[in-house]
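Right, one structure below, let's go through it.
Yeah, one chain of the complex is gone here, protein chain that is, but the others are all in their spots.
Let's look at chain A:
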Amino acid sequence: MNRFAYVEARLSSNETFVSRDSRVKIFDGDQKTDFEEGEVVLTTHRLFWGRPGEIARAAVTLCLPLSYVISLGEETTASNFFGRKTRIILHLRPPGPDKMPGPLDTSRATHIKLSGKNGLSMEFHSALRETLNARIWEISLTSETIIKGVDRSPTSDPVNDRLARIQKRTGIGGIERHLEAKAKATDENIALAFQDLSVLMTMAKDMVGLSKTISGRIREQKGEISDDETVRFKSYLMSLGIDDPVTRDNFTSNSAYFSSLAQQICQMLIDPIEEHGGMMSLADVYCRVNRARGLELLSPEDLLHACEQLRGPIRLRSFPSGARVLQLESHDDDLIAIDTLEKVQAAESLAVEELAKQLGISLLLAKERLLVTERLGKVCRDESIEGLRFYPNLLLQRD
């Protein structure tokens, strides 16, 4: 709380408004303060808190430079009366020496919390997170420090430097500083760990690009490496992920997104579906597509919408039982029935799980195959205590 300073609520140059939220309460550490029911405004550089209307009048309000923030956390509280709400925790650096006077001169807490009547809005929360990640204030700050550093370096004294270092280590103050430094390092590590995910996301694009250039180079050098090897290496690269996953960000309209997604799914799955005998259940499709996309994961809904858009060699098909599969258009019921009948005839009679094993397909698909064949009158069923089996339809064909 002692990191806050009293400042006029005006934007400085190259500072812009980001987000706001109202009826916000500040906690100093875990303790309540009098700063309740206020309005917070987030800018690219600072966080303001003022009584309702104060910020709009550009009056003097509480202000926290974002450069103090080490990391962002959240806690969820639940109470019988108020339900669940989420508080934001801001872990802060110790106040700098040039800090302007604020509402509190000393505080033992190294973090503050922001809380609202019903928690803070999601928009504000995510805006805060993004602003902290962007670190826009650093851009101007570093340019300032560079100038300052140039100014200072000739005057800096090696003896003074060493003295300062000794001071830092000795006494209770030293221990406290050490602990503080440790806590800070942990916080930063945590922040970094979460940043890694986003780094990974951006890295994925580079990786895909890399695989593309390598495969391109291989193509050029066809003479030196045998075709067989080229193909194998390429397949390794492809298994890393598809070249250019279609993502929602690239499209303004849903329909365009879904139709190009459908196109991609079609390209991707046409070979596997053929291998699997012309049909693939949506669950399998979902796993395969997301496996191939790597990090740009698709939601089941998006996938379903995209599949509904499929107009080509593959189509989405709903069976009377409600099961949905992707099916090759060339692969119609008559073909399935003939094929399945052959299997049944060869085995004299087949249960669903036996057919699934023989064809290497899921039980669901095996059952649908048998039911399709039954609907065409080519097999008939035998339900007994041993379960459901299918026989060639001798009842119709024998006479």
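As a working rule, contacts are C-beta pairs under 8 Å (C-beta built on N, C-alpha and C of every residue); 3 or more make two chains touch, one makes a residue touch a chain; residues count from 1.
Here, contacts and distances are computed from a predicted model.
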Per UniProt, the name of the complex member that is left out, chosen from "Glycosylphosphatidylinositol anchor biosynthesis protein 11", "Vacuolar protein-sorting-associated protein 25", "GPI ethanolamine phosphate transferase 3" or "Transcription elongation factor SPT5": "Vacuolar protein-sorting-associated protein 25"
Candidates A:52, A:209 or A:377 - the one touching the absent chain: A:377
Option from A:3, A:45, A:125 or A:389 whose C-beta touches the chain left out: A:389
Chain A residues that touch the omitted chain in the full complex: 349, 374-375, 377, 380-384, 389, 391, 393-396, 398-399
